[in-house]
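Missing here: one protein chain of the complex. Every other protein chain is in place.
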């Protein structure tokens, strides 16, 4: 994959934005390999994502930003520019269950997903050996149920120390405190084992079984201070029937959870997810 | 399709039920063409559905019932026996939207679904011509929003008069009163335009759009006195993305609604649905 | 839906196309409501579809075309511009089976799909009453198996006479002669009852059953002179199992066929399908 820049923009819609951006790219002989834009008809807000080959442009990341800044100002853009050659640093957090973590580690070591893992955090020791076989640091941060403060302080400190760009809660079974959620908006990714908004909170498969639903699902979403209510990035479902016990649902659900999380993380890593009003635009 | 009997049983589980039933059938040289049984491990309740060719047995429906009664008593069975040669009588109720009604009428007139339609009831006149082209009586029963009592009295009276075995709410937009629901347990079938239990009540596509879900769905369920909370017969979903407005969701949802309703009705007509504790066993 | 113009372009890729087109639109204060573009990396061919509100532009269809022509010439574009206010004229062809025709007529009469039906052609009389109830002319063009020439001459003449923009083979069971296919490239839409390229030709459900596949499908494609080998617009599948006889597959398949055909036709009507090298770009 040739090195490219990803330009991601959101701003109030008006005539001329695409023209201005594409003129800018064309005037510098930029070679666009992917292009998406979209205007939300309700809010009249505009969203855009361009991927441009780095070698086609006469400047680097810094030069690009300097030259583009006047256009961004003209249209009041929220925007950023990322270099595909620089991996995001993603802290993975898990508990005892390994299906999501194991799946992400496979995608990482096979190169299917391009990101760096500064460390794995867990409130249990169970997954240490497997993580360390990959050469990835494993930090055990136990939780004292009667005082979870020190645990979250340690989590917060580690995220800061390693310079994480994102955090993935790969079936990490604790609820993050609101202040931690708010410190990293659109950067903490959770996988919830239900088709939200059905079955918020604990034991969703038990809830699904009790309600007698015919499909169960999983939801990948950004974490906000409200439990299981953040912007949804990706969802999927799998069919169940009366034969399936809660244990079967847990097993079937695992396959959906890891697939949905991997897709959601891919979208995030590739700067395909734009958040607006607790909803996502996903340029997939 | 050769004429057959459908034997449907539920009772507390114990050793010997299948042996007793299959002995009974075998001793009368019955030719079984479909067989399902299942025990719910939580409640230890047993469910069974056999389809037996009528011509292979030495007795008819009445004789079958008489001969089988002692076995049913021995095991404390809830049971019934239906003749595939006798169509169920199903009253269809609709409002202004025709997608579900039109789909059911297609399946009826093409013979894909075997059932009789004594009449269609609607609180609007919009669908009269289309229904009457099929030679089916159309009864317009208007609703007075300030007093819905007379409407439901007329509905109730009509269901009774035509001798309906089942009622299908094919996007009939009124909430049936509890006493009417309770009079026909597991016999009033509704299609709800969301993936229940998400988005109970009115305007589920607006709710879905506001929440930013990535899949929308439909649910076919038996009506009980609690709104949108009855036993689920069938569900399905379709993918949506940020491009899709509420209007798109309504359009995409219609295709799911009619498919899910048709599948649910088929299961019901073929005696494949057994209800237990607000959940369904569907021998599909 | 406000009246809009759809601008559809394909040409060899080069720097500056998007800039030129979006400049053009912006300079005339055009309000873009949908925008897609894509470059095929193998052939380096560029594809684009813009939807622009008619009322935002200072000219009509003719003026738009005149003003845009120089840009089109500069980049060697194949292009066309359609007015969403002008329906395409689509001849529907069917045989005896009504599921696809019935589904399209529902979508037409409910306004879900915007198109005109100058007539329905069939080699059988079975569907006459149903079609005529809609006020649509029904032409019975019988086929003489020993000499199909007159039939196809009549078909061809009718398509020409009514001024059709497209033809839909809604389970029309005859193979069109090559010269007829070639006269209407990317304008004759067929629904094939298998997941192509599996099970080309006759009786695909029998073939699927014999092979023991676990999913069956349907394919909507443009007709070319090679049987079942034209550019694929849309496909979908449904799960089957050992319980399902060929008759069951036919029934299950019908639901997939009509859905896939309706989606394919919608893409075509909305100018979302661009054909390149026997493949389609579908800006869905």
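A, B and C are the chain letters, set down in written order, and residue numbers restart from 1 in every chain.
Just so we're on the same page, contacts are C-beta pairs under 8 Å (C-beta built on N, C-alpha and C of every residue); 3 or more make two chains touch, one makes a residue touch a chain.
Model, not experiment: these values are computed from the prediction.
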| item | value |
| --- | --- |
| Contact with the hidden chain (one of B:8, B:25 or B:240) | B:25 |
| Full-complex contact with the absent chain, from C:3, C:78 or C:214 | C:214 |
| Touching residue (missing chain; options A:83, A:116 or A:255) | A:255 |
| Touch with the omitted chain, as defined above, among C:103, C:234 or C:271 | C:234 |
| Missing-chain contacts mapped onto subunit A | 98-99, 102-103, 106, 110, 112, 133, 251, 254-255, 259, 262 |
| Contacts of subunit B with the absent chain, listed as residue ranges | 15-16, 18-20, 22-23, 25-27, 29-33, 35, 37-39, 41, 56 |
| Subunit C residues that touch the omitted chain in the full complex | 38, 40-41, 195-199, 211-215, 217, 231-237, 241-243, 245, 278-282, 284 |
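The rule is short, and it goes like this: only the chains that are shown with their structure count from here on.
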| item | value |
| --- | --- |
| Most distant chain from subunit A, judged by the mean position of its C-alpha atoms | B |
| Proportion of interface numbers common to subunit B and subunit C (over half same, under half different) | same |
| Intercentroid distance (Cα basis), subunit C paired with subunit B, Å | 36 |
| Subunit B: positions in contact with at least two other chains | none |
